[in-house]
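Written out below as structure tokens is the structure these notes cover.
Here is subunit A:
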Amino acid sequence: MTSMMPLVVEKAQVRRRGKVLIGPVNFTLRTLGFTIVMGPNGSGKTSLLRMLHGVVRLADGTVSWACDEISARAKQAFVFQNPVMLRRSVCDNLTYPLRIQNVPRKIANAEAERWAARIGLTQVLTRSAAVLSGGEKQKLALARALIRKPEVLFLDEPCASLDGRATREIETLLLQASADGTRIIMATHDMGQARRLGSEVLFILQGKLHEFSPAEVFFENPKTDAARAFLNGDIIE
Partner candidate 1 sequence: MMKRLITFLGCFAVSATMVSADNMRMAVTTSFHNSGLSDSLLPAIEQDIGLKLDLLVVGTGQAIRLGKAGDVDAILVHSRSAEEAFVAAGYGTHRRNIMYNDFVFVGPKNDPAGIAVARTAQEALRKIADAEAVFVSRGDDSGTHNRERSLWGAIAANLDQKNGWYRSVGAGMGAALNTASGMNAYIMSDRASWLNFGNKGGLAMLYAGDPALFNQYAYLPVNPLLHRHVKTTQAKNLEAWLTSSRAKELINNYQIDGEKLFFFNAE
Partner candidate 2 sequence: MSDILDGVMQGIWLLVTLDPELIEITLRSLRITVSALLIASAIALPLGALLAVKRFRFRRVVIAVMNALMGLPPVVVGLCVYIILSRSGPLGVLGLLFTPSAMVIAQVIIIVPLVASIAHQSLRDLWSEYHDLLISMNTSQWQRISTLLWDGRRALLTASLAGFGRAIGEVGAIMVVGGNIDHVTRVLTTAIALETGKGDFGLALGLGFVLIFMALSVNLAIHYLTRTEVEGRW
């Protein structure tokens, strides 16, 4: 499976301009699973993901992968809420992560074609990525993230602005990736999506970790009142 897991987080904290965005948090993510990060808007989900991915500086505490930091950086991928497209063709977007690791052009192109077929974008391989629809862009971003076969994949509310059909396509790809061994950590506030995909839930509220339970436990029998209210659909701060 993965040599990066388990991931141990101890007293980790991220601050910006004196304000605490997330933390201190303590938890351990095991080798297997599909982790959902849930919470209302502004609770710190994005900050948590970026913290785990290592792109923001820790104000305090540690985030420790099982392997060394250098290899850890190379084996992760991140899909942003608003997909970032390179100003290139669809094919070049897909091959970019491979090319920066010096994968020969022919092999990279073959992989790109394979993935394009999987996500249904074969027709537009040579067209500029800018002309794709929102759903297509996000599928492309996901394929671009998975093309390198990362061990860990982070996603920050990938389906937030997508329609039902695009959402379903993304979810199918995610489940396939998870089955293929990719450890997925995804933020979402779509309850249905969380139930469909998640094996465990990290519930974040006001920058603190309120609950960390297996999915069935969280949805059927949440431990905290805040979680209960959230699941109920109430507005909580």
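In this section, a residue touches a chain if its C-beta (ideal position, glycine included) is under 8 Å from a C-beta of that chain, and two chains touch if they have at least 3 such contacts; residues count from 1.
The candidates were selected such that all candidates are chains of the complex that A comes from, given by their letters.
What you see is a predicted model; the values in this text were computed from it and never measured.
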Legend entry - Complex partner of subunit A (touching, any copy) among 1 or 2: 2
Legend entry - candidate 2 partner contacts - residues on subunit A that touch it in the complex: 53, 55, 73-74, 76-78, 80, 84, 86-88, 96-97, 100, 128, 130-131
